[in-house]
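Note that one protein chain of the assembly has been removed; the remaining protein chains are unaltered in position.
Up next is chain A:
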Amino acid sequence: MAMISKDPVQACTATTLRQFDSSKKMAMALRKFGKDGISIWRRGFSSSAGLESSSTRDATPVNLFTAINQALHIALDTDPRSYVFGEDVSFGGVFRCTTGLAEQFGRQRVFNTPLCEQGIAGFAIGLAAMGNRAIAEIQFADYIFPAFDQLVNEAAKFRYRSGNEFNCGGLTIRSPYGAVGHGGHYHSQSPEAFFCHVPGLKVVIPRSPYQAKGLLLASIRDPNPVVFFEPKWLYRLAVEEVPDADYMLPLSQAEVVREGKDITLVGWGAQLSILEQACEDAEKEGISCELIDLRTLIPWDKETVEASVSKTGRLLVSHEAPVTGGFGAEISASIIERCFLRLEAPVARVCGLDTPFPLVYEPFYMPTKNKILDAIKSTVNY
């Protein structure tokens, strides 16, 4: 295909955009371009493989929705007072994350809710408040806003306002977020920043199947209400060895995915794979990048990022959400406070544009590998 040059997404012309008619074709394009990029999700490629490695015995290559499904199976299996519910979850869900759960655990524990996100959230809070693990799905993060009042005014403040007499810590909200190639305004949004502004909530975003299973189980079992955003683009696209067993990964701990010395890159979710491609290209130009997956956005692991920036002297944050008011702004401000004298250059942010998420213009809107690479170079050459 003609557009597969340096950055297939960025180099698209209007006519070739039409060939991205489905995420399947997008996947093929990414695969063709980023054959190494796809392999970053394979354990062997990650430079931090030694830090949180799992045994490769009893592990299976699975995609993201299967990893999520495994976590949900385990959660329901290990706690008889856990429940999974949301719109269309009973038949397996629109992204297949809840496949087989209703059949195995029964429709008292895995069930469809009326079409009402505010109702789902409020109902989940109530269920959690009596000691249950309420694992609620919001079908697309774009639809989470009716639930915002329940999450901000109720879930986040439940423990605090009762002086710790009462809590809804068993609440986990799961929701697919982010670009998918053709989602447009209302199937592509990244609303994490809104929730990061709410003391009392945790926000967790996995980058891969192995991360997702461990982080989701940790989120479900964490005694605080957690909003867990799943990168929908990766549901089928990302494949990785995932242990069959029950395991958890720590919350509020960032992971150094790649070590380097010239600049620190920070991201989360699907953006990690884009950042990793940028790291590889930068390497070819003699720039050594350290890449950090934040994993938990609040409360976030400032120490790991600070330690890295103290080493490299430079920081770049990248996220799909619009740049203004995005979570990159919080990271930038905090690191500048902590590392001001160490910084060799301003903190760079490579993010979505300050517009609603477009449809055909998506490839131009996104913080692509080339945009990141340009920012790496200008930061290093500042």
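Keep this in mind: a contact is a pair of C-beta atoms (placed from the backbone, for glycine too) under 8 Å apart; a residue touches a chain by one contact, two chains touch by 3 or more; residues count from 1.
In this text, contacts and distances are computed from a predicted model.
Participant: Out of "Mitochondrial intermembrane space import and assembly protein 40", "Protein YIPF", "Brix domain-containing protein" or "Dehydrogenase E1 component domain-containing protein", what name does the UniProt record list for the absent chain?
Facilitator: Missing chain, UniProt protein name: "Dehydrogenase E1 component domain-containing protein".
Participant: Hey, which of A:D77, A:D244 or A:D354 is the one touching the hidden chain?
Facilitator: Among A:D77, A:D244 or A:D354, only A:D354 touches the chain that is not shown.
Participant: With the missing chain put back, one of A:S82, A:T113, A:S252 or A:Q271 would touch it. Which one?
Facilitator: Checking each option in A:S82, A:T113, A:S252 or A:Q271, the one touching the absent chain turns out to be A:T113.
Participant: Please output the residues of chain A touching the missing chain, sorted low to high.
Facilitator: 10-11, 14-15, 17-19, 21-22, 25, 87-88, 90-92, 94, 112-116, 118-119, 142-143, 146, 182, 184-186, 323-324, 353-356, 358-361, 364-365, 371, 374
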